[in-house]
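Got a structure here, written out as structure tokens. Questions coming.
Note that this complex is displayed minus one protein chain, with the remaining chains in position.
Up next, chain A:
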Amino acid sequence: MTMSISKKLVFYLLLTVSALLLFAPAIVAFLMSFMSSQDILTGKILPETWTLDNYIKAFERFPLFGYLMNSFIVSLLITLGQLLLSSMAAYAFVFLEFKGRDTLFFIFIATMMIPFEASIIPNFQTIRGLDLLNTYTGLSLPFFAVAFGTFLLRQHFKQIPKELKEASEITGMGDVKFYLTVVLPVAKTSLVTLGVYGFLTSWNMYLWPLLSTTDDTVRTVQIGLKQLQSQEQLNEWGVIMAGGLIVVLPTLILLFLGQKKLQKGLTEGAIK
């Protein structure tokens, strides 16, 4: 693409400005996490002295590492559960023929219109009834079946030529084997997308862990952060920001890794 220099200049200027606007809170948080509390209270933008005290305090003050581990386990559980259930449901909606399949799928999709908050009370009662409060299972179970994941995978599975299934039928391959050896490898890209998406949403989840946990052993990091804020009268913003940055870190890493893999997967499908 060729562009005149002046046009390029304007474009980059606009891009930079909007990027700054978007990132402003993150940048402020980043800078604040390196400030001493004095600097913060006087409302400086750049720290006078760069210090790592906040980070050290964040780890000392509360069991950040434990929270991170909990978050990691819960997110991983939810991701795996979603991948497994969504892909199997999507497989049924695409490759198996049964009466009322399309109606069922429509109802399935319709549940996407119900926000999780609306069903949080029945979910809570169910989990309490199963005596699963304060367990990893209780934290992750309500998120295993998601209409969005099923929808996403169904769209990809539909692109797999029907002849692949028929060819497998003729060679005598059952549904399970076809699902494992053909559908999953072929739909790798969508699985990664869904996995990354599922991991990030569960990592950032707040309301459900708040409700379903009461003790620190299973509490996730998002709730932990909130505790940090309200534990004392005078908030130590520097520590909170440092904690926030630590929490964001795994998300960013995953995003960068996932992106690379995603791009590779996408181009792989394009050159056919």
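The rule is simple: a residue touches a chain if its C-beta (ideal position, glycine included) is under 8 Å from a C-beta of that chain, and two chains touch if they have at least 3 such contacts; residues count from 1.
In this text, contacts and distances are computed from a predicted model.
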| item | value |
| --- | --- |
| Per UniProt, the name of the complex member that is left out, chosen from "Multisubunit potassium/proton antiporter, PhaC subunit (TC 2.A.63.1.1)", "sn-glycerol 3-phosphate transport system ATP-binding protein", "Lipoprotein" or "Carbon-phosphorus lyase complex subunit PhnI" | "sn-glycerol 3-phosphate transport system ATP-binding protein" |
| Residue, one of A:Leu132, A:Leu164, A:Leu210 or A:Leu254, that touches the chain absent here | A:Leu164 |
| On chain A, residues whose C-beta touches the chain left out of the figure | 161, 163-164, 166-173, 177, 182, 185-186, 188, 271-272 |
